[in-house]
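Shown below is the structure under consideration.
The complex appears here without one of its protein chains, the remainder shown in place.
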Amino acid sequence: MTGLFWNLLLATCWVFLTGSFGVSNYFFGFLVGYLVIALIHKLVPGLHSYPKRIPRFFRFLSFFLWQLVLSNIKIAIDIVTPTWHMRPGVIKYNMSAKTDVEITLVANLISLTPGTLVLDVSEDKTALFVHAMFLGEEEQALLADLHELEQRLLKIIR
Amino acid sequence: MAKPKNISADSLILRTATLIVLPVQLVFSLFLLLRGHDQPGGGFIGGLVASGAFALYLYAYGVYALKQLLRVSPKDLLAIGLLLGLVATIPSVLVDQAFFTAQWWEISLGDNLIKLSTVLVFDIGVYLTVIGTLVTMFTAVAEAQLEES
Amino acid sequence: MMSDILISVLLLLAAVVILLASIGLLRLPDLPTRMHATTKSGVFAIALIMIAVALYFARIDITARALAIIVFTFLTAPIAAHAIGRAGYLSGVELWPNTVRDDLKDYYQEKDHNNKDAS
Amino acid sequence: MQVLMAIAIGLMFAAAFYMMLRRSIVKLVMGLIILSNAANLVIFTVAGMTRAEPPFLDETTKIASSGVADPLPQALILTAIVIAFGVLAFSVVLIHRAYEAVGTDDLDLMKDTDT
Amino acid sequence: MIGLLLAIVLTACIAPVWTHSWRLPRALLALVPATGFLYCLNWWPAVASGNPVLQTLSWMPSIGLSLSFYIDGLSLLFLLLVTGIGSFIILYASSYLKGHQDEGRFFLWLFLFMASMLGLVASDNLLALFVFWELTSFTSYMLIGFNHESEKSRKLALQGLFITVGGGLLLMTGFIMLGSLTGTYQLSEIVQISISEQSHFINAMLVFILLGAFTKSAQFPFHFWLPNAMAAPTPVSAFLHSATMVKAGVFIMARLHPTLSEQSVWSTAQLWAGAATMLLGAWLAYMATDLKKVLAYSTVMALGTLTLLLGIGSEYALIGFVSYLLAHSLYKASLFMLAGGVDHSTGTKDLLQLQGLRATMPVTFGLIIVGALSLAGLPPLFGFIGKELLLEAGLGVDGWLIVVIVVAATLVVGVALTLIVKPFLGQPVTLPRPPHELPPAMLAGPVVLLTLSVLFGLAPALAEQGLVHAAVQSIAVSEQAVKLKLWHGVNTALLLSLLSLAAGAVLAFWWLRSRRVAQQLAKWSDRIGPESFYFRLMDSIAAFATWQTGAIQNGRLGIYMIVLLLATLAPVAWVLFDSVGFPGWTFELIPTVYECAMVTLMLLATAYAVRTRSRFASIISLGAMGFSVALLFVHFSAPDLGITQVLVETLTVLLLVIVLIRVPGFARFSSNAERLRDAAVALFAGFVLSWVVLAALPVQWAPTISEYFIANSYELGKGRNIVNVILVDFRALDTLGEIFVLAIAALGVYSMMKLRKGADHGKA
Amino acid sequence: MFEWVVEIVYFLLSVSMLLAFIRLVKGPSLPDRVVALELIASIVAGMVGVHAIDTGVSAYLDIAIVLAITAFLAAIGFARFIQVRGMNDE
Partner (left out) sequence: MSNLVFLPILLPLLSGALCLASWRSTVWQKRITLIGSIAYCLASIELMRQTLDQGYLVLQMGNWPAPFGISLVSDVLSAIMIVLTGIVSVAAAMYSMASVPNEHIRFGYFPLLHFLLVGVSGAFLTGDIFNLFVWFEVMLLSSFGLLTLGGERSQMEGAIKYVTINLFSSAIFLTAVGLLYGMAGTLNMADLALKIPDADEDGMVNVLALLFMASFGIKAGVFPMFFWLPASYHTPLVAVSAVFAGLLTKVGVYAIYRVFSLLFIGDITFTHTLLLWLGVLTMVTGVFGAAAQFEFRRILSFHIISQIGYMILAIALFTPLALVGGVFYIMHHILVKTNLFLISGLTHQLTGTHELKQMGGLYRHRPWVAVAFVISAMSLAGLPPLSGFFAKFVVIKAGVEASAWWATAFALVVGLLTLYSMIKIWNEVFWKKAEPELEKQVTSKVLSPWMLLPVIMLAAMTVSIGIFGESLFQIAELAADQLLNRSGYINAVLGEQQ
């Protein structure tokens, strides 16, 4: 199941890239994808069935983009104003993500959101160390935000 | 602040992300290779992208993992690439034309026409050579430094 | 015409975002905060520009490519940020004195301590 | 523009040569990088610079627009870039090994083979 | 003739085997030159009747070189001397070197030397002659350096080689000029031509040829190598001094006499050099105390005499030349063999030590008397006839010359008498080895040669009809009338001859008493003589070489690069300044703000990469430079370049980082002054290259060929990306080369990183 | 209209690039410079997109793709170095 998923994903990728949406091209993309997966098949951990997750994905996307815009604006304001409003700090965030892929995706998403940046994962894989620009008093709010982001993502990929 | 000791140089995030990015890079490199005749790309560019992918893997997992991933020795890759490049020069001689004269074979697959040519073979040779080159270099340097330390 | 305006707005917005990012990079006091300014804004701006490109060409293949760029950027930018941020932190980059809290430092010290005990 | 490029190229060459005259082997490598870029830019500049007309044929008509950029120098530069990369890779490793073997990065101390 | 040469060369090649593996009697080897002698005698009738023998073998016609032989009287005389004396030398050597470990090699080189000399005197082709000429220099070098484990021996051998080869180079130039002057390299044709016109070209040519001949024939100031050639074993000295090697110079002067004797430079130079050499040789011979040195200097004297005679060029002189040559060859070969025998037998050749050998070596004593008297020019020996003709010829010229001749003759008489008196008379003394009489093989040569000396003296007609006449005819421009006679009646020449004998006897009487003065003088002349000049020259070559190498090849790459930059670009700057000028500013493409910004960024990044003290800052800055270059490529319609640049930039950074982890950072080694100098040079170079580019911009000699690629990329190359079609099809060969460059770089990196710290494997 | 917009965008991006370069020069630590380089790479990708619009040549987008999937490698490389050697070069 996982193999098929990746294969299709890669084939799609191929079709997008070539920009020619013929059946044969898709087939060829499938072939190319197969080759690539053949190359790395030992290394890709299992993934579950994926079709259900498309609507969730779009919901998540809009949420994420909104976050992105908001925090961008927040940082922008701080940058252009002469004094610093920010209260940066490194905070430990206990995540619910378990597998490596989950952790990575969560971490990347957190990093992509302005104002937060993942510096490290604890060795027992339970917590992320997040550098946040606006920590200060909003510590709990921030952790809550992170949690929401993580949950939405996990719903898609689990 | 003193540099903390006993902290692993490996990063879980980098390692896992590499697994996601690597296939994308490889697919893209093939894509660049194959459509280079019409759009930006070609064997070099494709090969460089693929090499970048392997370099990423090297940085994330180390040199032995990379060798396991490749299965063939990078020098073999190099040799295959070069030989493919050379092979591309030869078919024309068989039909009594100058060396390197491009030979095109069109294979119809359903209603699609697939154009195969010595040019493509040559470009694939270039692609493999570039990969072989860079991977040879990276693995050689990394291995030597591993042995040293 | 509508799309022209939209494209222009997107482009200008992207330019401004990047400009802000570069100002931030220049102004902000320490490595992590600078990375906040650059990494995400870069990604954001590229996304905006690519949307503009997709709108401009209005062709499916190009839209696909623009999307691919956005996806790839989203995929790779945080990896780089994480790698640099972590490396910088590990190698002891100076944090801004006004930094309010550092859980990671405590974590590392504890680990060091444990390891010493173990050995 | 080409005038501007010509001046810039001269400065790049000067920078490259200055680096190559240093006694530190690492600077030598930096000099080589700048040098190959400068040489590539010479080809690019002298062969004529064209804005916004990349040398592709139209997808459907298979015809190039009239003011299309000269593709040949681009091919030459591409070859030169790749060659320069190979050379550079070699040189970097060479200075690394030279440093290991000789135990100094001062070029003026590497004259056993001459005198 | 070629058969003769081949036979001797073949003998040379089997000689080592002959002596070492087969262990056959060495004396048998003498049969080869003896047979050669008889073979040469074959030509006598024809040559004597005025019909030279011509043989031709093609060699390199393109440069005018042929292996052709021209055997006239002069050649034949030499051929007979070389083979004849050569036979006895071999015989002598077979005994002299018996049991020596390098005997085989000795015969090898001796036979090769003989062959070279034969080729030299028989060659019709100037170039072939030169080939043999150089071969005699080289083979004699191998012979002189026979005792090569002694450093002195090596040094002296080199001296002879250096001087004769140096002269040889001049001779070659002279020959080339002569060839282009006469339009032929064939001597048989050249001797028919007499060059009478004057020009600098001709004078230069004459000087070159003469210098070649003078060096070989040890004329002043090149005389010093010859006595030093004594380092060779005696048979070699005997051969070298009598019939071969040193006679080569005299031979070539005689050969070209018909062609060049009308040139005043030619004859005047011979006159002066000959007179000086003769006098100096005689003087040095008298001063020397080493038996072989005495003989060697007397050879120098004889060579000077021969040159002098050619310079005089009169009838008497020419006939005197041939007679003197013949006489000298006969007695000098004998004297050398005998002197060598004395050395061999007693273990010393110091005249001051040798005494009273009369009783123990009676035969040697007798032979020495004959030889020495011939040297002194006493009747009825052949030497007397030669000396008479010399005096006769000298009388024909200005007054001063005859004085010189008489003085020289006097000294020689003194020398000759000393040779008889000092070693043999008086009471026997203790010598390093108890003396014994020489074995027959060593005596055979002197006996025969000195017999001939007597015979020719008593019956000069025998010599004349046999050899002298024909030889003189080949030298002379016109028919010669003078006949050889033992008795000319009482004339001025005879009186002068008697005077020299008397005075010479006095000198011989004084010989022992003059030794302290002689040694003093020798020391003094060593310091200022031409030999010291030679050694100083050699020292200064070495010193100059060391200085030059230290100055140029100083090991400092920075200096090398400065020289390279200036050597490359200063001439370019000069041409630009001289014939191109500064171009007008062309602004067909006005740069936009954006383009300016990119260029600025590129330059700033470069500047920072240069300025920074952190190599990683430098790498990063170069990354920024690479990105701006990529943007320029993109902006000016080169997307493929842009992609490649970006990719290469990234991979370069990856590679630099991983490699440079273990290399230290930038260090500042240079002083401020050095940095300033380097910056000035670099800026100058950059300025010149800018100028070149600017000057090239408006130039368009022809339209570009690219139209073809644009027009045919799809049609013929089946691709729309023209750059790629060029890379993989139109100019695929470039790309093929390029991937091999990459592969090679990979191999280089691989081996450098992995093959290391392997102990020295011996680089053979 | 695009011409003006594009000119302005070019200008702003150029200024951004120069600002980023100033950070590259100022450092002070190696990671700071790397971050500046990463931003420059992003700006280049953006510029390439603008180029595509400016010239109407879609082929330029490929450069942006390449940048998107490879430019981050430099940062990875430096990160590796920084971990091995520390961030101060000398």
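Every chain is named by a letter (A, B, C, D, E and F) in the order it is written, and numbering of its residues begins at 1.
One rule holds in what follows: contacts are C-beta pairs under 8 Å (C-beta built on N, C-alpha and C of every residue); 3 or more make two chains touch, one makes a residue touch a chain.
Please read these numbers as outputs of a predicted model, since none were measured by experiment.
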**OP:** List the displayed chains that the omitted chain touches in the full complex.
**Re:** B, D, E
Original post:
Considering the whole complex, which of E:Leu31, E:Leu352 or E:Ile541 touches the chain not shown?
Top reply: E:Ile541
Subject >> Which of E:Ala27, E:Val53, E:Met177 or E:Ile193 contacts the chain that the document leaves out >> reply: E:Met177
Original post:
Considering the whole complex, which of B:Ser29, B:Thr89 or B:Ser117 touches the chain not shown?
Top reply: B:Thr89
**OP:** Considering the whole complex rather than only what is displayed, give the residues of chain D touching the chain that is not shown.
**Re:** 20, 25, 28, 32, 35-36, 38-40, 42-48, 72-73, 76, 79-80, 83, 86-87, 90-91, 94-95, 97-98, 101-102, 107, 110-114
Original post:
Considering the entire assembly, which residues of chain E contact the chain that has been omitted?
Top reply: 58-63, 102, 105, 127, 130-131, 134-135, 138, 145, 148-149, 151, 154, 158, 161-162, 165-166, 169-170, 172-173, 176-177, 180, 541-542, 544-546, 548-550, 552-553, 555, 557, 560-561, 563-564, 567-568, 571-572, 575-576, 578-581, 689, 692-693, 695-697, 699-706, 708-709, 729-734, 736-738, 740-741, 743-745, 747-748, 750-752, 754-758, 760-764
**OP:** Go through chain B and note every residue touching the omitted chain.
**Re:** 75-76, 78-80, 82-83, 86, 89, 92-93, 97-102
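Simple rule for what comes next: only the chains that are shown with their structure count from here on.
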Subject >> Longest centre-to-centre distance from chain D, chain (CA-based) >> reply: E
**OP:** Report the chain whose mean Cα position is at the greatest distance from that of chain F.
**Re:** E
**OP:** Give me the ID of the chain with the smallest distance between its Cα centroid and the all-protein Cα centroid.
**Re:** D
**OP:** Report the inter-chain centroid distance for chain D and chain F in whole angstrom, where each centroid is the mean of the CA atoms.
**Re:** 20
Original post:
Which integer distance in Å separates the CA centroid of chain B from that of chain C?
Top reply: 29
Original post:
Listing for chain A: what residues touch at least two other chains?
Top reply: 13, 17-18, 107-108, 118, 120, 123
Original post:
Residue numbers in chain E touching 2 or more other chains?
Top reply: 615, 635, 639-640, 643-644, 647-648, 650-651, 654-655, 658-659, 661-662, 664-666, 720-721, 727, 735, 742, 745-746, 749, 753, 756
Subject >> Inter-chain touch pairs (all) >> reply: A-B, A-C, B-C, B-D, B-E, B-F, C-F, D-E, D-F, E-F
Original post:
Considering the complex alone, what residue numbers of chain D touch chain E?
Top reply: 1-30, 33-34, 37-38, 40-42, 44-47, 49-59, 62, 64, 68-72, 74-79, 81-83, 85-90, 92-97, 99-100, 105-108, 110-115
Original post:
Tell me, which parts of chain B touch chain E in their complex?
Top reply: 36-45, 48-49, 51-52, 55, 59, 74-75, 78, 81-82, 85-86, 88-89, 100, 102, 104, 115, 117, 119, 122-123, 125-126, 129-130, 132-134, 136-138, 140-145, 148
Subject >> Residue ranges of chain F in contact with chain B within the complex >> reply: 59, 62-63, 65-66, 69-70, 73, 76-77, 80, 83-84, 86
